[in-house]
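The complex appears here without one of its protein chains, the remainder shown in place.
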Amino acid sequence: MSWDVSAVRRQFPFYANLEHPLHYLDSAATAQMHAAAFEAMGAHDIHARSNVLRGNHRLAEAATLAYEAARASVARFLNASAAEEIVFTSGCTAAINLVAGALAHSLQAGDEILVSLAEHHSNFLPWQRLRERGVLLRALPLDAVGCIDFSRLEVQLGNRCRLIALTHASNVTGALTSAADIAAVVAAARAVGARVLLDGAQRVQHGPVDVRQLGVDFYAFSGHKCFGPTGIGVLWGRREALAELPPFMTGGGMVGRVAIDESSWAEPPRRFEAGTPPIAQAVGLGAVLEWMLALPWERIRAHEEALLLRLLAGLMAIPGVALFGPANAADRLPVIALRLATHHSHDVCQVLDSRGVAVRGGHHCAQLLHRALGVEETVRASLALYSDADDVDALLAALHEAARVLA
Amino acid sequence: MSWDVSAVRRQFPFYANLEHPLHYLDSAATAQMHAAAFEAMGAHDIHARSNVLRGNHRLAEAATLAYEAARASVARFLNASAAEEIVFTSGCTAAINLVAGALAHSLQAGDEILVSLAEHHSNFLPWQRLRERGVLLRALPLDAVGCIDFSRLEVQLGNRCRLIALTHASNVTGALTSAADIAAVVAAARAVGARVLLDGAQRVQHGPVDVRQLGVDFYAFSGHKCFGPTGIGVLWGRREALAELPPFMTGGGMVGRVAIDESSWAEPPRRFEAGTPPIAQAVGLGAVLEWMLALPWERIRAHEEALLLRLLAGLMAIPGVALFGPANAADRLPVIALRLATHHSHDVCQVLDSRGVAVRGGHHCAQLLHRALGVEETVRASLALYSDADDVDALLAALHEAARVLA
Amino acid sequence: MNEAIYQQALKDLAQAAHGAGRLAGHDGEALRDNPLCGDRVRIEIVRNAGLITALAQETRGCLLARASASLLGLRVPGQTPEQIAAVARALREMLNGGELAADAWPEWAMFQPVRGHRSRHGCVLLPLEALLQALAA
Partner (left out) sequence: MNEAIYQQALKDLAQAAHGAGRLAGHDGEALRDNPLCGDRVRIEIVRNAGLITALAQETRGCLLARASASLLGLRVPGQTPEQIAAVARALREMLNGGELAADAWPEWAMFQPVRGHRSRHGCVLLPLEALLQALAA
C-alpha cells in the first residue's frame, strides 16, 4: 500500500484552505501545522487555560495534567527513559543555548568544544561564543559535497573536549548523520569524558527518533518543523547529563528556596523551565507527536524517497544546475540545495514564486557550509510527507522558466 | 456609561464555553485569552504559516509582514518611539533573563544591581545570579503592608549601580509603583549612570503603558497575562539601551557575518531574536493589544475599582482575614493577597475550588516578599476586566465556607 | 465534593501532630521542601536492630501534609524500612486511583478524596518522601 498524500493533506488546514495553487517546498524552514495541533491548542486555550504547576484549582489541575501529558508524548516520540528527561523550551535554538549557557558555568579556559562546518548557526554560534571563556572551538571539516568528514574525528577530538555538537541532518544538503558515525562519535566522546549533543531540528519531521539507541546525551528540536506550533522546542537530556547542569535562565517555577543571598534549584526538568512555559504550544506539540507516532513511517520514507529521486532526475536534466549533498538517497532527507547556473538564489526564488512554487534562497543560516562549498547562497527545496509528484514537477518546470527569464 | 461585563465575556471563548459555573479569579497568574488572539493565530497558521525574515516566497512575505505588524502593535501599546525597540521573547521571564544575561558581559566585580524585596522570582533570580561575577545585589526593603519603601532609595543606591530592576505592580499585594516613585528612581539612576528596568507582567493586563512617559530603559511583559497567548513575551528597550547590549542567545537570524573565528551581530531587535521566533504567538499578541488599545480604560478602571472595594468590604467582615498591600484602591491593581486565620492557603483554595471559585495559594513566586510579611504563603484573588460582582460575592461566600470547613 | 477531603478525622489527625518535635539524638534525618508552596518537612529517626524505633517530625504545611506527617509519627515506630517502602508503594497506588492494599495502614483511607486532585498528591507524599530519604541516608 502506498502513502496517500491527498488523505494526509485533508488533515492540514493549510491545504484544505488553499485558494490559489501553491507548491509548498519549504518545510525544512517551517512545516505546515497538522490539525491535531490546531485542535489541541484551541481546546486547551478554551477549556483548560491556566498557569501550570503553581495552583490547585480545577483549571490549574487540568492545565498541569495536559502540560505533563505533552511531556510524556515527547518522551515517547524520542523513546526517552522518562518524561523527566524532557525539557520544554521556546525552540531548538533556545534548547541549544540552554546547554551551552548552563555548561559555561563549569568550563575552564583550555576546554574544547567540537562542532562541524555543516552546522546551522543555531548549533554553531552558541558554542563559538564560549570562546569568551577561553574555550577552544574545533570543527570537523566537510567533504566535497558538503557532508561532515568523520575521518577527521580523531585528529579534531582533543583530550579536553567537553562536548561534541553535531547536526542529525543538514538543513542545506539534507545529509543524514549515520547511526554508525554517531556511534563512533559517542565512543570517542566517552573516551575523553565529553558529552554529545545532536541537533535534530531537521530530522524529527521525518519520523520518531530513538535517543537511547543513538546513545547521545542531548537532543534538541523545534515544534514548528515537525508539524507543530511555533514557540515551542524540546531539549532531551539523559538524566545524569541534565542533573549535572545548573540552570540557564532563572525565574518563577525553577527554584527551591529563595533567600536574599542564595537560592537552591529545583530538580530537572523544572530547573530548566524558568517562568510560565509555552503551555498551549506544548500541548499542541504533544498532540502532533502522538499523531506522528501512529504513522506508517516505512511507507512515508518510500514516498519521500521516490519524490526525491524524481526531483534529482529532473534536476540533472536542467542545464547549469549544480547539486550538493550525498548522492545516495538513503543517506539523506528529501532536502535539496542547488544552484542554477550563476543566478542568485533570490532571483530564482522570485521567479519560482511567480509560478506558485515556494522554495527558499540564501545561506539558510549555514554560512560556513556554503563557504566550504565555495558559494554564498543556494536555492533549497524541501519535501515533506504531504508533498507529491505535482510539487516536484512544478518545481522542475519553474526552474526551466527561471533559467529562461533570468538569462 | 458603565463597563458591560457580559458583552466583553462574549468575546472570551472561555466564558462562551463554560459548562459549569466557574468564578475565575486567577487572572494574575494567567488571564483568559481573547477571541482576537484565537482568530489571528488560527488564520495565520492556516493562511500565512512560514518562517520569517529568511525567504521571499509569498508565504514567507506574508508571515514576515504579519510578524512585523505585531511588533508595531506592541510599540503602539507601549507608546515606544519605534518598532525596532520591541524584542519578542518567549515570555517576561525570558525578557528579563535577556537583559541580565546580555548585561553580564560588561559587568565588573563590584558593580551593583538594585532590586526590591517585592520582586517576583523572575525579576530577582536573574539579578541574584550575577553575584557569580562579583556583582553586588542590593534590595529596597518593604514597609509593613508589603510595599516597596522608596525612602531607602538613596541609601541603597551605590555609585557603581548599573541597573535598577523593579516591578511596575506586585503580583501579590497588587501595589502599583507610582509614576512619582518611578520618576525618582529614574532620576537617581541617571545620576549614577544606571539603567532602569520595569517588570510590567502584572501591569499590562490593566491597560496600555507609556514607556516614554515613564522614562525607564527597559520594560518586560508576557502575552498570557494580558489576554494573549502563552509562549510570547516582550522586551522593550530604549534604542540606545538595546544598542549597547550584546546578544543573549545566539543562532539563526541574529548574525551578520559568520566566520569560524568570529561573528558579527545584527542590529536590534533581530540581534536578540535568535532562532525561529514565536511567530503565530506574536501575531496573536499583536491582535489582542490592538483590541486593548481601543478599550475604554477609564470605565474599566472604575469597574475594577468598584469590584475591589466590594471585595475589600466583604473581606473585612470575615473573622480572621488578614490583608496585605496598599489601603488606597487608587494605589493598587485588583489583586489581593490574604490569609484566613492560620489556615494554609492550599487548604483554603481547595475548599474554594469545590465552590467553583478559582484562586491561587502559595508563595506566588515571591518568597522574599512573603518572608518580609512574616508568612510563607497567601491566598491570592485577582480580578480582570471580565470579572463581575457575582465573582466577588462567590469568593466571599466560599471564604466563609472555608473558615467553617477547615475549623 | 471537595470538603470530603477535610473530614473531622483528618483534621484531628493533623491536630494531634503525633511525633511533633525533634529528637535529642538520631540515626538519620531529612529535610524536604515542596518548592511550589514553600511547605517543609523535617524527619528524624532512631534505628535499632533493623527497626525504626523513634520518629520525630516537624512540618510546616497544609492540613494534608500535617495529617500525613502525624500518621508517620503514630505508625512508624516499630516498623522496618521494608515495611515503610511497602507503605509508600501502597499510598502512591491509592493516590493514582488504585485500591488501598489490604495490609496498608487503614488511616490512609482518609486521604482517598485527594485522588482526583493531582496537585495535592505532593502534600500527602512529602513527609513519606522525607522519611525514605532519612532511611536512605
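Couple of notes before you dig in:
Every chain is named by a letter (A, B and C) in the order it is written, and numbering of its residues begins at 1.
Throughout what follows, a contact is a pair of C-beta atoms (placed from the backbone, for glycine too) under 8 Å apart; a residue touches a chain by one contact, two chains touch by 3 or more.
What you see is a predicted model; the values in this text were computed from it and never measured.
The absent chain, not drawn in this view, touches the displayed chains A, B throughout the complex.
For the options B:Arg54, B:Lys225 or B:Arg238, the residue in contact with the chain missing from this view is B:Arg54. Annotation: of A:Glu68, A:Asp149 or A:Asp347, A:Asp347 touches the absent chain (contact as defined above). By the touch definition given at the top, chain B reaches the unshown chain through residues 53-56, 60-61, 64-65, 255-257, 266, 270.
The omitted chain makes contact with chain A at the following residues, 344-347, 350-351, 353-354, 361-363, 367, 370, 376-377, 405-406.
In this section, only the chains that are shown with their structure count from here on.
Separating the centre of chain A from that of chain B, both taken as means of CA atoms, is a distance of 31 Å. Centres computed as Cα averages put chain A at a distance of 45 Å from chain C. In chain C, the residues that touch at least two other chains are 36, 38, 117, 120. Shared contact sites, meaning residues of chain B that touch two or more other chains, fall at 346, 350, 353, 361-362, 367.
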